[in-house]
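All protein chains but one are shown in place.
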C-alpha cells in the first residue's frame, strides 16, 4: 500500500470557521496506527464543537467518528484490541476518545470515565502527529485508543457510525437494562435514537418513539418502532403521558431514553415512566441549559436514572459485532443521506445544522 | 394477658386538628394481629400529614411508626414474617404500609412499589377495625402487613424507630451500593440521616454530614460521622463542593444521600459527586416543590440516581437484625429526646414541627 | 357456571400405584380459588414422583402443572396476583408451589426458596380440600399460591406448560444473564430445553443444542436452535468441546444450561464454557446421583455457576406475558404430542417414562 507523503485535514480555527490544511503524513510511533479515512460522519457532537457549544473544545482538528483503513502499523501492533490480527489495508474503527489507563478513574476500572479521554481532541493541527481528527484524508490512532477491525460484509457507511452512536447505546442499555418485558420510550429519533430503536427491538422490547419531525418518525418506523408519538399532534406532556399509559395498561413505560439534548425532555421522561421505571439520560450534555424539575415526582415514583457520556471502550467491539450479526435487519444505511467530499466540509456542517440532511458523511 | 375492651386513638379531622376518640378494641380476623402500642414515634411524614402536606393523605387515624406488643393473634398466625414463633405478649414492629400481593407491581415482584401500600392509611376511625394508626393505645396489623418479632435486649425506643428510618436506609443503601471504598455525603442529619451515618459506618465508608443545626451535627458526630459540614459556615454550594473535593483527592464523593426534603439539595448533591458517582434520593417527597436543574451536569459526570420511598418489606426484618447485632455501637437512644403521653399528641406534633424536640415519642 | 358436586383425582398410593378417587368438591376458603382442570401436563418431576425418585414426595395426589378454569372464588379474591380482575369461568395458571410468606427465606425476600413450598404436595386425598394435585377434574388453589389469569388467544396446551418449564427458564435466564452477545449451549432438548431455546432466541443469542434423540433435535431446530450436536455422532466430551470451540472462535460458550438431569452433564458443561463463562444448572435434582468433578477446571476458567429449582412466583406472570406476545413465533404446541383422558393417567405416565410420547397431557 502506498503511503501518501502529504495529507489534508479540516481545522476549526474558531466557531464556524473551518480551513483545510495540508501536513506531512506521520509515521506511527510504537503502539500507534496510521490510517486513511474511508468515511467520516458529521454527528451531533461535531456540530456542537463547530458552533462553539461544546463544554470542553473550542478549536482544533475536526471529526471523531470514522471508518478508517490501515496505512501503517507502529511497532508491536499485531492485533486490534480484541486480539484479531490486523494488517495494512484492513478496515478499522477507532474509539473517538483515549483510555489513558493511568488516572483515578481508569485505575479503579471505570474506563468510560477516563479523566484524559479528550487528551488528543483540542490539539492544534500544527502539533504532531497533526491528524487528530477524522475530518481529513488521514487519522492517527494513538497507542491508548481502542480500535477494532471491521470484518468484511458490513456496509462502509454503517460501520462508520458504530463508533459513536451504536457503541454508546449498547453501553447505556447494559447499564439501564432492557429486556423483552419492557416498553421503552425513545425520546428523539436522531442518530442515537434510531440506534436505540434497533438495540431495543433486538432485546425484544416494545418501542415507543417521540419526535416532531415526520421524516425522523418514518425512519424510526423503518427501524421497527412499534408506536410513534408525533410532537406536532400530541403537543403537551399530559397528552403524551396519557398516550404512553394507554400503551402500558395505565402504568407508564418501564424504560425511557433521553437522546434529544433538550433539558425539558428530562422532566418529561420522568413523567412518562411507571413507578420503579428506569431512565437513561444521554442527550443533555451542553453546559448551561436548565430545566425546572420536581425531585419529588422522581422520588414518589422510585425512579432510577442512569446517565452517561461515552462508553466503556470495549463497547466499540460489541458494536461491530452487533453490526456483523444484525445490521441487515435494520435500515442503518438510510440514516446516512448525504455524501460530501472533504473540501465541502463546511457545507456538510451547515446543512447538518439546518437539518437539510439527517446525517452527512465526508468521503475524502 | 388482659384484653382491654376499649381503646383510644388520635384522629386527624383536618390539617392540624386532632381529637382523641375511643372505640371497642377489635378481635383480629384470620391472619391479623391485634397489638397494644408500646411506643410510637413522631416522624417527618407524620408532620407532613398533620400539616396537610402529604401527597395522598388529608385525614384519618394518625401514626405509622411504632413498637407494639401482641394482644391477640388471628387464626393461622403462628409466626412473624420470618418464621419466628410469635405469642401474645411478644414485641413486634409492623411495616407501616401494606403489601397487597395482588397488583401490577407486587405481581411482578416489585413489592416496595405496591399500588395499594396505603390502603389502610386514609381510613376514618369509625370504620372497623378502627385502630388504623399507631397514635393510639392499640394498633391493628392486617394480614397483608409484614411484621417482625423484636428479640429481647433491644431498647424500646430504638426498636420503634426501625420501622421507618432504618429499614428505608438499609433498602436504599442496598440499591445504591455502599462499601468501605466509598466516601459518602449525607445531606441532612435528621432521623433518616443519622441512620444513614450508622449504616454507612457499618459498611466501612468515610462519612461526611451536611447540616445547619449544631445539635444535629453533634449527633451525627456521635454516630460516627468522620467529617461535618456546617451550612452556617460554608454557606455556598461552591464552598461545600470544594470541601468535599478536599476530602476526596479532588474527585468528589462516591455516593451522596439526600434526606433533607429540600429540592435544591438534589441539585447540590449532583455537584458534590465525582464522575460516575451514585446518588440516593429519599427526602424529596412533598408534591409541588421544584428546583432549577441542569441535566447536563449529571450527564457529563455520568451519575446514577436511585430514588425510593418506602422499602421492600423484608428490610424491616433486616433492620431488627441490624439493631440486635449493632445497636450498641451507635447512640440510637439519643435520637429520641422527648416522651409524651397519648393525650399530649398535639403538643408532640407542634414541638416536633417547631424543632423544639428532635424526635418525639408517644408512650400511651 | 355449574359447580359439580363430586370430582375425581389421581392418587399415588405408592411408587407406580395410582388409583382414581372421587370426593366432594370443596368450597373455597377466603383467599382461595376452586378450579376445574382444563389440561394437565405430565412433566419430568411428575415422573420422578410417580416412580419414587423425588427427594421429598412418596405419595399423595398427583399433578402440578395445569391450565385451570375458575369455578368459585373465595371471599376477597377479586384479581389474580398481578391485579387483573378475575371471574368465574376465567382461565388461570397456578404456581405449582406455595409461597408461605412466613419463613426465614420468604421473610428475607427470597421467595423462590420458600421453606414451605411443598406444603400441599404430600397431602393424602382424604384430607380436605382433597384436590391437592392437577391430575383430577378439579384443583384447589390455596390463598398462598400465586396464580395468573390467562388472556384469550393463548393455545390451551401451551398455557398449561407455562407453569413449570417456561417460568423456570425465564427466572433462570434472568439469574444467569443471556443477551444477543452470547453463544449458549442448551444441554438437553426436553421440555425445559425447548423453552430455553425459545427464550434464548428471543434474547438474540446464538443457540447450540446437545441431545441424542433425533426427534428432540428436530424440535430444537424448529424452535430456532442455530446449531445441533447429536450425542450419537459426537460421542465424546472432547469432540463436543471441539465443536463448541469451532462455533465460538476457539473460546468456548458464553453460557451453558444443564437441563438433562444427568450428573456428568455438569462436568461436561464446565468444559464447554469459555473462561469467565456462566453455567445454569437446573436439571440435576434427584438425590444420590454423583459425578466425578475437578473443581480446578472451574476455578482456572473462573466460571460462575447458578443453580435453581422452582422460580420466584411472579415469573409465572412473566411466562404468561411471554406467551401472549411471542408464542406464535415458536412451535410450543408441537411439544405436546399426546392427549389422554384422566382415567388413562397410568398409561400417560408409563408412555412418558418410556419416551413413547414426548409430553403427555391429561384432558379430564
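We just call them A, B and C in the order they show up, numbering each chain from 1.
The working rule: a contact is a pair of C-beta atoms (placed from the backbone, for glycine too) under 8 Å apart; a residue touches a chain by one contact, two chains touch by 3 or more.
Computed from a predicted structure; not experimentally measured.
Note that of A:101, A:153 or A:287, the residue touching the chain absent from this view is A:101.
Within the set A:148, A:180, A:279 or A:330, the residue that contacts the chain not displayed is A:148. Interface note for the absent chain: among B:69, B:289, B:326 or B:353, the touching residue is B:326.
Contact between subunit A and the absent chain runs through residues 30, 78-83, 101-104, 106-109, 111, 115, 146, 148, 312, 314, 317-318. Mapped onto subunit B, contacts with the missing chain fall at residues 179-181, 202-204, 318, 321-322, 325-326. Even with one chain removed from view, subunit C keeps its contact list with that chain: residues 55, 104-105, 110, 112-113, 115, 249, 251, 258, 263, 266, 275-276, 281-310.
Just so it is clear, only the chains that are shown with their structure count from here on.
Here the largest set of C-beta contact pairs joins the chains A-B.
Subunit A and subunit C have centres, each the mean of its CA atoms, that are 43 Å apart. Centre-to-centre spacing of subunit B and subunit C amounts to 41 Å, using the average Cα coordinate of each chain. In subunit C, the positions touching at least two other chains are 318.
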